[in-house]
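The following block contains the structure, expressed as structure tokens.
Omission of a single protein chain aside, the complex is shown with its protein chains in their original locations.
Labels run A, B and C following the written order; every chain starts at residue 1.
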Amino acid sequence: MKFNRKVYILLILIAAALTAPLVLDSYSILVLSEIFVTALFALSLNLVLGYGGMLQFHQAVFLGVSAYSYSLFVLHSGSFIIGIVLGPAVAVIFGTVMGVFLVRLSGIYFGMLTIALGQLVWAVVFKWYSFTGGGNGIPSVPLPGFLSTSTERYEATLIIFLISAFALYKIVNSPFGLLLKATGQNNTRAESISVNTKVVRLTGIVLSSFFAGISGISYVIYSQSVSPDILYWKNSAEILVACLVGGIYTFAGPIVGSAVIILITTIASQYMEYIAFVLGIILLVSVLFMPDGIVGFIKKRIGDGIAANKRYQ
Amino acid sequence: MDLSIVASYLLIGISRGMFYFVLAAGLTLILGVLKIINFAHGSLYMLGAFFMYTFIGIAGQGTGAFFLSAVMAAITVGFISFIIEQMLLKHLYGKEHLMQMLLTYSLVLIFGDSVEMIWGTDYYTVAMPKLLSGSYHIFGTYISKFYLLFLISGLLTVVLLWLYMYKTKLGKIARAVATNRSMVEALGINADATFMYAFVIGGVLAGLGGAIASPAVNITSQMGDSIIIKVFLVVIVGGLGNIWGSLIAAIIFGISESFGVLIFPRFEIAFPFAIAAIVLILKPRGILSK
Amino acid sequence: MLQIKDISKSFEKFLALSNLSFDVPEGKITALIGPNGAGKSTLFNIISGHLRPEKGKIVLKNKDITGLSPHIISSLGIGRTFQIPSLFPKLTVKENIMAAYIVRNGKTFKFFGIDRKSEMAADSIIDKMNLSEVSNTPVTSCSYGVGKELEIAMAMATNPKLLLMDEPTAGIPKTEVGNIIEKIKLLCELEHITVFFTEHDISFVLSIASKIVVLNQGELIFEGVPKEAMESSDVKEIYLGKDA
Partner (left out) sequence: MLSVKEIDVCYGKAQALFNVSIHVKKEETVLLLGRNGVGKSTLLKSIIGLLPPAKGSIFFNGQRISGKKVYRIANDGIAYVPQEREIFSDLTVEDNLAIAEHKTQDGRWSIDKVYQLFEPLKKMRKRLGGNLSGGEQQMLSIGRALMTNPTFIMLDEPTEGLAPLIVKMLEEQINRLKESGIGILLAEQNLSSALKIGDRVYLMEKGSICYESSTKDLMKNRDILNRYLGIG
């Protein structure tokens, strides 16, 4: 019965989100859009970070190359559909090529190679004025006609988020997902039960880059522009923070983390300009007091509560 | 290519490398001894530059005032490091690396905005002291005297760090802690104190780096962001915690950048990243590893 | 079953194994004993592919497996349990066992849905091993003894022909040793698995092994049945010293 209640709550939430534009003002709708884009981006990272146990510090690259591929393609040729397919495809190519080198490393060396590769891509995008627009980026990216109003763009980011999140949820709970978790938790042991850990990790990276690529399309729909900043290491770091603040050992963690960070910074920005300061304090507090993230913290509280109740009965 | 140009670019590259080393040395010391990846190192570098700006405002424009301010800025940043270590990091020793890293990243965010609260959002510059303005005529080309400051600070760091690590008991203990912490404690030595010294020395070096860079850069709250990544890669290319590896890697980075400007000016900023990626793929444990 | 042929391995200047040769007979329980530093773990790591020998061959049923990578050696039928349980800590007991079955069933790249066959197989092992009470508990919350048993259960799940066990009774109280012995015997007799294990507890070795191999400082000093080992003066010497 509990499972059913969970599904009902989820369905109500989805219905509320779909009908939100009827009641909310356009600014709130934009903020919600941002949450869905960011949450999908965070989920894509968490597939390798939380489940695969890999310190991937360059997630923004996949979002970025996808967003740029779409933007550059539609600017030059005009076909939206091919652009939308091209984005994630290019992200997957980047993910595969980088992944082949990355899976040979582990721990901090893995992390540092992602930083080097990520910054390399950023530097090229940043400096290749003739092709990417350099530091200015592309200030205005054309979108298909059916995404002309803010409500349509909102619904698009929401639906992309829902479908992708559902797919990721299925993957995490699939046989492959189990082996990815196993490999992330104990690589040596996974090898000794015949798992080809390098291939499993590479597949994880490729899937992660694919969904990050989708979030890149979602990002363009939301912002209608691209700039090299979206590939910069700080953007990767911020999404990592969102995952960790929410909790990387739960599926909902990255979603909650993204939502909390965006909501708090949005609200804070109405009263002060020091958003990073607020974000820093949130992070500091969560590192010191909620090392398992918000969702992990709540789950543990509920778990302790149930355990305590059982003891009294 | 004209040989004198090559020589002068080489000299510029080495000087830049020495500057990177000032920052990398602190970072690698912290990494080697505390096993913490300190994202806040870039923030401490930025703070060094801001304190430099303020102290020069007080001390005046002279060459002596410049060096005095640099020393003061480094000491102030060292003091801030002391507070960070005692109040925050101390509680995270032995915890997950990701958590420690994240704590230092939260400081990046906090310091970035704190600086804007205190100094505002303007760009600041520090005037070049007289002694360092102008150029030398070497190898038939002109090299800014300012590079001399980088070169000397780097050499000074090398010498002082060597003295500390190899000639003082504290430094020897720090090296011992880096390889085997529990045995150090079993000999009656408080390893936590060693951690504090290493972190503060790292902070002083970051502050010094900010101070000496201040005449050459725009002093802003973001100035640490790009350099910290480069310095990270220097440390990793040199081999985790290997100070001499960092020195070599820093010089390689410096030279690659200066020749990058010469050969492929548009993508000069990509050179260090490409080198780091290649080294990590071929020799993940650093250039000095077997 | 398994032949160790002239294996040598050194770490920097230290010679860990020198010219080691012996056989592990099929369908039986063979014990590997020796003092600390004798080279037992090194040998296990070489057999399982985690280390490469400088010299010599490891032959499994007439197939040379020297230097193959660990996951391939494992898929050829060599399972392994670890001295300190090395499991997937955040997965449940059942998921740990299922992971082993998924690979075996070739479902590694099934991205959607579940693998019913693995689930059923895991359930049946859990039944056999009497682990149903902790079936859905994450390993981090299980006792050390359960971890040790899960090690054996996971090894069974990989369907090995040969099982390497590193100190199966280390770290558990005396009262639970009998339980582990029963389960190892079950493996050997019912599942027809060849067992090759290291152990400190000599009484345990004598009660279970049909062949004993003794190493000292990387060299083979005895190979034979337990009874002879008890009488061998070489073996006595490394445990008792010359004067005793």
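The criterion applied here is as follows: a residue touches a chain if its C-beta (ideal position, glycine included) is under 8 Å from a C-beta of that chain, and two chains touch if they have at least 3 such contacts.
Here the structure is a predicted model, which is why all the values come from computation and not from measurement.
Q: Tell me the shown chains the invisible chain touches, ordered by label.
A: For the complete complex, the undisplayed chain touches B, C.
Q: Looking at C:67, C:113 or C:171, which makes contact with the chain not pictured?
A: C:171
Q: In the whole complex, what residues of subunit B lie against the chain that is missing from view?
A: 169, 172-173, 175-176, 178-180, 182-191
Q: Could you pull out which residues of subunit C are in touch with the chain that's been left out?
A: 13-14, 35-37, 84, 143-144, 147, 167, 170-174, 200-202, 217, 229-232, 235-236, 239-244
Please note the rule applied: only the chains that are shown with their structure count from here on.
Q: Using only Cα atoms to place each chain's centre, name the chain farthest from subunit A.
A: Result for max centroid distance from subunit A is chain C.
Q: Chain with the smallest distance from its CA centroid to the overall CA centroid?
A: Central chain is A.
Q: How far is the middle of subunit A from the middle of subunit B, if each middle is the mean of its Cα atoms, in Å?
A: Averaging C-alpha atoms per chain gives centres 32 Å apart.
Q: Whole-Å distance, subunit B centre to subunit C centre, using C-alpha means?
A: 49
Q: Per the centroid of Cα atoms for each chain, what is the distance between subunit A and subunit C, given in Å?
A: Roughly 41 Å, centre to centre.
Q: Across the complex, what residues on subunit B touch subunit A?
A: The touching residues are 37, 39, 88, 91-92, 95-99, 102-103, 105-110, 112-114, 116-117, 225, 229, 232-233, 236, 240, 266-267, 269-270, 273-274, 276-277, 280-281, 284-285.
Q: Could you please specify the touching residues of subunit A with respect to subunit C in the complex?
A: 170-171, 173-179, 181-182, 185-186, 188-197, 200, 203, 207, 249
Q: Any idea which subunit C residues touch subunit A in the complex?
A: 48, 50, 69-71, 74-75, 79-80, 82, 86-91, 95-96, 98-100, 102-104, 107-115, 118, 154, 157-158
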